[in-house]
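Heads up, one of the protein chains got dropped from this complex, but the rest are sitting where they should.
Up next, chain A:
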Amino acid sequence: MATVFKRPHALKEKELHYCPGCTHGIIHRLIAEVIDELDIEGITVGVSPVGCAYNNYEYFNCDMVQAAHGRAPAVATGIKRVNPDNYVFTYQGDGDLAAIGTAEIVHAAARGEKITTVFVNNAIYGMTSGQMAPTTLLGQVTTTSPYGRKAEIHGFPINVCELLSTLEGAAYVERTSVHDVKNIKKTKAAIKKAFEVQKAKKGFSIVEVLSTCPTNWGINPIDSLKWLEENMLPHYPLGVFKGKDLEV
């Protein structure tokens, strides 16, 4: 009998702590599948963020380093410079990467640091219970924008891929989503490409993955996927922003 579905080796046999319906689990699995397919588990070092995924070092079978809030790209820089043959990735949320860690991500990209960032954008702070993120949409209600995000008070959401794609050191920049199967597959392909860009030493690579937060959005998991599609996609268009024709 052929096995058609199994746990990727790069994922530990451990139950995830994420809320029901959260898409972190899917994204973890995709990274692990890519690590398996590229056969790089033994030479990969990941960097965990602060946020809901703070302890994802417990889930990946590769070596993992937990970083301070927003500092993952700086930590990854240190790791990569010591062992340039390692694959080094960071896993960061929108508060981590686009608020407190803005300087670190911009400069890691500008330096063309040969690391890969998986950026999970669900337009809200999850772990601290639903505060406004830099990527929160205009009008979106959060615990710190209870009357909806207003441009004149809170300013505008940050489009990270568009921003980083202006930097020469950023070799590969793609935004994907995990709201349906087709897009989950595209996300996996994007993460794989990003790791291959790292292997080819082309520069910095990032995949922004639009994700859901049913708990803090206050929407059930299925409707959350729909909410993502209807509300986030118009503001955060999917696609490759940089490196479309990059040979790896």
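Observations on the model:
Following the convention adopted for this analysis, contacts are C-beta pairs under 8 Å (C-beta built on N, C-alpha and C of every residue); 3 or more make two chains touch, one makes a residue touch a chain; residues count from 1.
Just so we're on the same page, contacts and distances are computed from a predicted model.
One chain of the assembly is not displayed; among "2-oxoglutarate ferredoxin oxidoreductase subunit alpha", "Sugar ABC transporter ATP-binding protein", "M1 family metallopeptidase" or "Ig-like domain-containing protein", its UniProt protein name is "2-oxoglutarate ferredoxin oxidoreductase subunit alpha". Of A:58, A:162 or A:229, it is A:58 that touches the chain left out of the display. The omitted chain makes contact with just one of the residues A:104, A:174 or A:208: A:104. Seen across the whole complex, the unshown chain contacts chain A at 41-45, 47-48, 54-55, 57-58, 60-68, 71, 74-83, 86, 103-104, 106-107, 111.
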